[in-house]
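Left out: one protein chain. Kept in place: all the others.
After this line comes chain A, so read on.
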Amino acid sequence: MVRGALWKKTIRDMKQSKSQFVSILIMATLAVSIVTGLDSIWFTIQNHADAMYRSTSLSDLWVTVANPSEQQLWGIKQIDGVTRVEQRYCADADTDLPGNPTLRVYALDDRSTLDQPDVQEGSFEKYGGGAVLDENFAESNGLKIGDVVSIKLNGAWVRVPITGLGLSSEQIFAVKNSASLMPDSKSFGFLVVHAGTLESVYGRKVYNQISVRLASGTDVPQVERQADAVIGKELIGIVSQKDSGSVNSVDSRIQQFRTLGIVFPLLFFIVTALITQSTMVRLVENQRSQIGILKALGYSRRSILWHYTSYGVVIGLCGSLLGLAMGPNVFGRILVPRVKLTFSDYRISVNFLHFFLAMALILICTGGVSFYACRKLQGDTPAVLLRDRPPKKGNHIFLESLPSLWRKLKFSSKLIARNTMKNKGRLMMSTVGVMGCTGAILAALTIRSMISGITVQMYGTTFNYDQKILVDQTKTDTRYLANQELNGIVQQTEESNLELICPNGRRKMEPLTITSKNSPLIHLQDVSGNPVSIPENGIAVSRKLTETLGVKPGDSIQIKRTDQKYVTVPVTQVFYLASGQGIFMSDAYWKSLGETFKPTALLVKWNGVPNEKFLSSDAVEESVTRESQRSGLSGSTQVVNIAVAMMIVMGAALAFVVLYNTSILNFTERIRDLATLRVLGFYHGEIRNLVLIENYFSVFPGMIFGIPVGRSISWIVAKNLDSRLDLFGTITPQNVLIAGILTLFFAWIINRAVAKKMKNLDILSALKSVE
């Protein structure tokens, strides 16, 4: 065990090599804090979401069917694995609030126990005609308990008194449809009412969804198939918990941080190990004779080994604890509230299992490496150790085998070349550090361009309208719309959710857009930017959706017509859409399937001023400008900017610690040589270059290796960001250039700092200190 005196020696040794040990500590802290930080994010999300799913009894399956009959309910109840069946009503309703926000209304039955609101304030007061309003929606729209909100359902207005504010498991990630990328509580929220409240609208209690609770371990697709058989023709759709919008988004966020939490910290662990290695090798070399003395005094081999190993262990433990304190508090606290998930509180949970794994790993990187570094001196006898250290060797390097080149080099270049080659471990350490720096910056920049590229791809290239006008399908038809005097280019579209069966038999609900073949305002493209036409005898599927559905051009899928019969249609085109995946089809083809084309939206590019008369007419439900869609999309990516800033800071930290450490080691190790050169009459600048130019031997290769690292990180992030996004994380020359310049800039700052330290080189004392 460590004895008192040796323990004091440890502390003092560390003080002497402060900058190295602080570097190790910083790296170890960062490594552990990134693991615990990123872990705390997904772990917190998972814990909060799971707790909420449990406390609100979230259903496992929703079967949408207009007015389910007693027989249908009973039939579903009989399916193997089904433990509870309830019915409810779910629909989107307009409100009379400024800006016409939409509320998703859930009307619950008397005896309902599934899909309950998570009431935060006030109460539901089910039987008193009360309602629970989305807490965030209430806040954004200035509503409070006691206020009355008017909603429009089935063309009639209902006034609902708000008796409670709360959250919903189905709206943790609250977006209206797949076109919105990020929640906006000002324009969308939910409202839970009692089924009786809607009697004034429909004249009776209405239901359109069967909520199903399954025993754990039930085969969900199997139940889906059986439910389909039970309901038959009247089935509108089946969605499992996993596939439902909010749950799916929450899962994809968990997955995203899980992946990052594994990939990103790796670099920091490697660098920690490399810094420890270079520091401990040097420390043990310098203490050669001290080891001899300790041995001569009778310290056992084991206690000396443990003494040196303890340096790493102490730093590793401190780093782990600091990382544990820092990670969840910094990463968790900053990022969790910004992933836009609505929970009742943001208490951060820590994944202790992963923390202990990270701690074990960091102890290997510090303690293990220290042990390994001092092991090789242990074999020598005290007498050998006490004798003078064999002089440092100069060695010929491979460059010298090219005499023509070698002879042309200035001596200072030779000196730099030899010294670099002599310290290969250090070279590797700084190369890895710089690689991580460039990689992190490049990934950060790529992610940022990728996200801003979504807006460009969506509202720059693909959609070219000025305004999208949602029209009331019941009051309009194609002829009516064609007769409106809209001065400009007009494109009629019908948007709906299409139920389909994939080649593998799985059922899906996907957004369908039907429009004219010439499509003047929607320009679909493939991945490489070639135009894709809207097919006349088949469907066009977005690229990411082809992966989800497991189809390729030429394959066929079954789609459900409005008469509930399935027809087989060929996939003829694949197009690329960065956000909001879906299916496109021409109106002609839709008609050829025996359907009628009933536009739900008009896309308009105005010739001059918009036709306000039409916009304010009864036929128009809502209109949005492309400009507002575009700014809504770019405004919703705040979390990305924060993550990007964090990645750049982390990258810079890597470069700073590693390069500063190498330079200082390089400088202190050669202080006598440098002092000699100073005496010989070398100027400060020349000496500085001798030490600092060496850094560029690691900076340049590090930058080159950083490019694939950055590429991989961006690629992983792109794939895991969101299931509705189709991104590639392609690196651009521009971003590579910026990442390179930033890396060089960091290297330059570090060199300035070291140069400042070197300027204080006292040649007299450096030359005096002979061992």
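The rule is simple: contacts are C-beta pairs under 8 Å (C-beta built on N, C-alpha and C of every residue); 3 or more make two chains touch, one makes a residue touch a chain; residues count from 1.
Going forward, contacts and distances are computed from a predicted model.
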Would you mind picking the UniProt name of the chain not drawn here, from "Betaine-aldehyde dehydrogenase", "Cu2+-exporting ATPase", "DsbE family thiol:disulfide interchange protein" or "Putative ABC transporter ATP-binding protein"? "Putative ABC transporter ATP-binding protein"
Full-complex contact with the absent chain, from A:676, A:689, A:712 or A:730: A:676
Cross-chain touch to the chain not pictured, restricted to A:418, A:543 or A:561, is A:418
Touching the absent chain: which residues on chain A qualify? 390-395, 410-412, 414-415, 418-419, 422, 672-673, 675-684, 763-764, 767, 770
